[in-house]
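First, the structure itself, so that you have it in front of you.
For this view, one protein chain was removed and the others were kept in their places.
Just so it is clear, A and B label the chains in written order, and each chain counts residues from 1 on its own.
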Amino acid sequence: MSAGVTIRCLLGMLGTDVHSKGIRTLAQLLRDRGVEVIYLGEHNTADGMVSALIAEDADVIGLSFSTSTYVHYTRDLIERMKAAGVDDVPVMLGGLIHREDEAELRSIGVKGIFGPGSTTEQIVRFLEEVTGKRLSAGRDGFG
Amino acid sequence: MTASADALDVAAAVRRGDVRASARLISRIEAGDESIVPVLQSLYLAGGNTPVIGITGPPGAGKSTLVDQLVSRYRAKSLTVAVLAIDPASPFSGGAILGDRVRMVRHNTDSGVFIRSMSSRGVLGGLARAAGDALIVLGAMGKDLILVETVGVGQNEIDIMRHAGSVVILQTPGTGDAVQAVKAGILEIGDVFVVNKSDTPGADRTVAALREAIEFRYDPHDANAWLPSVLKTQATDASGVEELVQTIERHAAHLASHPQAQRQRLLAQARVRITELVSEGLRRRYLGSHAMNAPFAALLDDLVDRRTDPYAAAGRLLGAVG
Partner (left out) sequence: MTDSRSAADIKAHLEDVSVKLSRTATWSGIETQASYGPNDLPDHDYARDSGDPGEYPYTRGAYPQMYRSRMWTLRNIVGYGAPADTREAIAGALKMGTAGINVVLDTLSQEAIDPDHPALSADAGQEGCSLPTVRDLEVLLEGIDVTQTDVAWHSTMMVYPLVVAMVRKQGKDLSKLQGSHMPDHLQLRLGGWSEAIVPAELGHRTTVDCIEYSVKHSPRWALGCPQAYDLRERGLPASGEIAVGMAIAKQTLRDLAARGLGVDRVAPSMAWVSGSDIDFFEEIAKFRALRRVWARTMREQFGSQDARAQRLRIACHTSGRSLVYPQPLNNLSRAAVQTLAALLGGVQSLETCTYDEPICIPTEEARELATRTQQILAHEVGAARTADPLGGSYYIEALTHRVEADALELLGKIEAIGLVKAVEEGTVEAIMDDYNYKIQGELDRQERILVGVNKFQPKAETPPKRFRFNQAHMESHLQRFKELKGSRDDVVLREKIDALYRVAHRRENAHAAMIDALLADGSIGEVWGTVRLATGLPYDPFRVLESPFGTPRL
């Protein structure tokens, strides 16, 4: 992999949810694997996230939810991504996602779902799969 | 190299302020994609009109909060702004947490503000070049001004700050010795010094120490000289921010009325930019294709086993390419 190529992953939360310790920890773990995490934190609106997604040209967008209203917020976000023409960016969800909602989420367009018990390794493999880029730790400094 | 039709399209989109096109172009800059050079060439030739303000300081100084406040003030004056926020990458993994824009969330849906986060990706020497190229793009988007935010005052940051017309150096009071504040390098590049978190005890002492060091270096007989100001801010409640904006404006006016001093700075910037590009080109030419190949690996073995020395080895590489 040529130097200068990495995976840019937007991580943030929508709505009133405050349980951000999950994505804060994930941000650190992904950084350790060579990912560039654009961290948006809590309390974003869908419009704000979409704007950030475009300006940062992120490869993936990751949302974390611990409130039960994630289907509504995810659908809203993906609709706005479609309207802005960025629905080709893969969406992944993490947090308290119930297995019985997975089918509906995938039909809305979510590509990766990482509910309770998911490992960092699984998320990293997903990122590599959907972006077609491989992460490797350590740089050799050559151009 | 004449620009292809594609390149001209991209350049035109950037100049229209197209966010998507500009963002994608910056990504390709970061990836080291050489095919976009014609676009950059075109944009450079058409640019140079957007003032660039650099802001740097140690971690924890409150830069992002201050930048957020500056953006708000500029927006209140109906000025459009581009922000390039640069964070260090992990030296081990090359990854990074780009957490500057989280402090500027309120500007996310304002089309008059473009924010882009960037890191060095652990690429030796590449950050300053990539940042410089990103600034070419931002400079062509038609914004009224550009803010570049970096962390620290290492060589990388100083090289990036050379792209700025006005450089703001942030300090926090009480972060060790007041003498820390006057370390070589930052006094030379700073046009405005800001002591943030001004309600911290020790803030006034830091301001005084800075003023003393600055006045010591100032030559009142030099007609072109600018005496850097030292300001206090409390970014969390925006106090001092309006004064900072005005000080930056005064500095810009100073540069405009001292075209020679202005030109010296621009020449210094150009020198740094060319040096970056040539160094990187040379590095790629001499080492890029060798990195994976057997003779190079064999040369490294020879060096470690002391069958040859580094000077002879380097000479062979340089000689081989002519």
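One rule holds in what follows: a residue touches a chain if its C-beta (ideal position, glycine included) is under 8 Å from a C-beta of that chain, and two chains touch if they have at least 3 such contacts.
Computed from a prediction, not measured in an experiment: that's the story for all the values here.
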item: From B:16, B:106, B:271 or B:307, residue that would touch the chain that is not displayed; value: B:106
item: Absent-chain interface as seen on subunit A, which is shown; value: 15-21, 24-25, 28-29, 41-43, 45-46, 67-69, 72-73, 96, 98-100, 115-117, 119-121
item: For subunit B, the residues touching the chain missing from this view; value: 60, 62, 105-106, 197, 200, 236-238
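Going forward, only the chains that are shown with their structure count from here on.
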item: Parts of subunit A lying in touch with subunit B, wherever the complex brings them together; value: 2-6, 8, 27-28, 30-41, 43-45, 47-49, 51-52, 54-57, 85-86, 137-143
item: Partner subunit A, residues of subunit B touching it in the complex; value: 19-20, 23-24, 26-27, 30-32, 89-90, 92-99, 101-102, 105, 108-109, 114-117, 119, 121-124, 126, 130, 280, 283-284, 287-288, 291
